[in-house]
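Note that one protein chain is taken out, while the other chains of the complex remain in position.
Order of writing sets the chain letters: A and B. Residues in each chain are counted from 1.
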Amino acid sequence: MATSTVSRVRRQLPTSPWLFAVPGLVVTGVFILYPFVSTVVNAFTDRRTLIPGEFVGLANFRELLHDDMFWIGLRNSALYVLGVVPALVLLPLLLALLVQKNIPGIAFFRSAFYTPVVASIVVVGLIWVWLLDERGLVNSLLETIGVGRVGFLSDQWLLLLSAMAVTVWKGLGYYMIIYLAALAHVPRELHEAAAVDGAGAVRRFLTVTVPALRSTMVLVAALSSVAAFKVFSEVYLIAGPTGGPAGEDTTLVMLVQRTGTGLTGRVGYASAISLVVFVVTVALMLLVLRADRREES
Amino acid sequence: MSVVEKAPPAPAPAVVHRGPVTDEHGRRIRVWELVLRYVLLLFVLALTVGPFLWQLSTSLKGPTEDIFSSPPSFLPAHPTLHNYARVSDTIPVWDYALNSLKVATANVVTNCVGSALAGYALARLRYRGRRVATLVFILAMLVPAESIIIAQFTTMRELGLNNSLVGVVLPGSVGAMNVLLMRNAFLNLPFEIEEAAFVDGANVWQRFARIALPSVKGTLAVVAIFAFMFSWDDFLWPLIVLSDPSKFTLTIGLNYLHGTFANDERLVAAGTVIAVAPLMVLFACLQRYFFRGVGEGAVKG
Partner (left out) sequence: MPTPSRRTFAVAALAALVLPLSACGSSDDGSGSTDASGKVEGDITFQTWNLRANFKPYFDGLIADFEKKYPGTHVKWIDQPAEGYADKLSADAAGGTLPDVVNVSPDLLAPLVKAGLALDLDKAAAKYRPEYLDGAWTGQQIPGVGGTYAFPWYLNTGPMFYNKGLFKKAGLDPDSPPKTYDELFTDALQMAQKSNGKVATLANVPTVEDFGRYGVELMNKQGTGFAFNDAKGVELLTKYKELYDAKALDPQALTATPESSGKMFLTEAVAMNPGSALDLENFKKQAPNLYKNIGITDQITSTGHVNMYVMGVMVNSRTKHTPAAVAFAHYVTDAQNQMSFAKQVAIFPSTAGSLDDPYFTKEDGTDETRVRIAAAKSLKNAVNYTPVLFSDQMKTALRNEVAKALQGKESPKAALDNAVKACDQLLQQQG
């Protein structure tokens, strides 16, 4: 590629780059970043929904350290990352391998596997609460095969697990697509060479597919861990607004919502929690990107 | 975000089959493997689509049919549209659906245009502040949406756009995620294509509109579907920004069902089917482009 031409292509018309970028930058700046800056400011005040706050320094953060609910939230959000991310890195990859071959009807299956992604999370929540109910479909099937009914919606850990299952269920199709795209770029020669060497399907998967897809797996890990740490809807819908028995299933973002909303919301304190969520998210992202860079070099 | 494969887009695999079934490398697939694959496919199909069908079945069951029976009855004994009729008696479903459609369509247009332009600027053009601009979009993606909604409302009110459909559309009109998707799609285009046009004297707008954009149609389809999904599903923002019931969107309208008939599982099921069906139809129509977009390597963060 002729570098000189490339840079000339890029350099032409000095004003237009901004013209191109301005609509996006304005919208993002006015409606996302500016409100977020306000949140950051609020984190250092005792502002409430209807009562303007005063600057309180680090008081909100000091309170966090002694707030049991905050630690429960942190624990659950972290558990969510640990539980969901491995499943979302691995299962969609296997699914992508399953739908990769162009056998008759595969287009239908690919689309069908994507439907949970398309459906709104509220609908998904309603459907799963109805399925996992003490008398719902899953339990009556379990009873039919002799396992007996399971209290998916009453036990603290089963609730969290059920929410994770819903997250994985809804995410399968999305990450499957990402893998599918990456698989198309794995040179077939590698597979053929391995096959000639007599490697079986499992070994080819481990020695050819996985290494070739490493950067994609890192990406999936990054995307899914950020989403998992910020989880709200699934747990809110499955475990209920108060976060399961004794609030033991509360996640950090649920805590933000509970503390900060309504007419009596403690906006300042909730902002402080938001800030923690933001910082951890950025850290997760950087961590994954660093792992990626190390791998590249 | 740096995790972007620079490989050229793979051609969409041909789906023409004659004679024995072969894989993408043209090799024959053994029968037992084929059977195993279909068994697995059907199993996953039951897992992913089954729950929706169960909801559909519930919504078609008549008032006399027991929906809590064990073992469960998968098919309604006497299918009826009665529950759908009751939904539309309770709320003006069609008016609300029209509002949702307006908002979603506007959202699709602004997102496609806005993120294509911004994505092109980030990927192809060199100027001071480009890295900062990219960073702005990355940071925006990490902001917890839950924490900024009232500030968004206050801003909207200052602009005098509260209680208008424009106000509903604006904050999500150019999604950061979509901008980054478009950026990656443009990055994956080989430079040579534009280079030729440049030599022919095409300016940046012409190159963008005539050459670059048509090459990323698939990614645009992905952005379109994401934008539609996002705006069709949104509940709290439209609720907060709109006051006038005649402007309500479908998700707000359907919420009346939960408040009023929370115990009637059939009615709630009918409501959820109404909410999901348009998305499914849209996706079915666009899936061909969608999967091509995926082939362009768009969905890579």
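Everything below uses one rule, namely that a residue touches a chain if its C-beta (ideal position, glycine included) is under 8 Å from a C-beta of that chain, and two chains touch if they have at least 3 such contacts.
All values derive from a computational prediction rather than experimental measurement.
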Just name the one of A:Leu98, A:Val208 or A:Ile273 that touches the chain not displayed here.
-> A:Ile273
Which residue from A:Val129, A:Met176 or A:Ala222 sits in contact with the chain not drawn here?
-> A:Val129
Taking the full complex into account, find the residue in B:Val113, B:Ala145 or B:Val166 that is in contact with the omitted chain.
-> B:Ala145
For the chain left off this view, which of B:Leu60, B:Ile91 or B:Leu165 is in contact with it?
-> B:Ile91
Could you list which residues of chain B touch the chain missing from the display?
-> 63-64, 68, 90-91, 145-151, 153-155, 157-158, 162-163, 230, 233-237, 239-240, 243-245, 251-253, 255-260, 262-265, 268
Since one chain isn't shown, list which residues of chain A touch it in the complete complex.
-> 35, 38-39, 41-43, 45-53, 120-122, 125-126, 129, 133-135, 151, 153-154, 159, 232-233, 236-237, 239-242, 244-247, 256-267, 270-271, 273-274
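Just so we're on the same page, only the chains that are shown with their structure count from here on.
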Using the touch definition up top, name the residues of chain A that touch chain B in the complex.
-> 1-2, 5-14, 16-18, 20-21, 23-25, 27-36, 38-39, 49, 95, 98-104, 106-107, 109-116, 118-123, 126-128, 130-131, 135, 137, 140-141, 143-144, 169, 172-173, 177-178, 180-182, 184-185, 188, 191-192, 215-216, 218-219, 222-223, 226, 230, 232, 253, 256-257, 260, 267, 270-271, 274, 277-278, 281-282, 285, 289, 292-293
Touching chain A in the complex: which residues of chain B?
-> 1-3, 5, 7, 10, 13-15, 17, 21-25, 29, 34, 37-38, 40-41, 44-45, 47-49, 51-52, 54-55, 58, 68, 70-72, 113-115, 117-118, 120-122, 124-127, 130, 133, 136-137, 139-140, 142-144, 146-148, 150-152, 155, 170-171, 173-174, 176, 179, 191-192, 194-195, 198-199, 203-205, 207-208, 225, 229, 232-233, 235, 251, 265, 268-269, 272, 275-276, 279-280, 283-284, 287, 291, 294-301
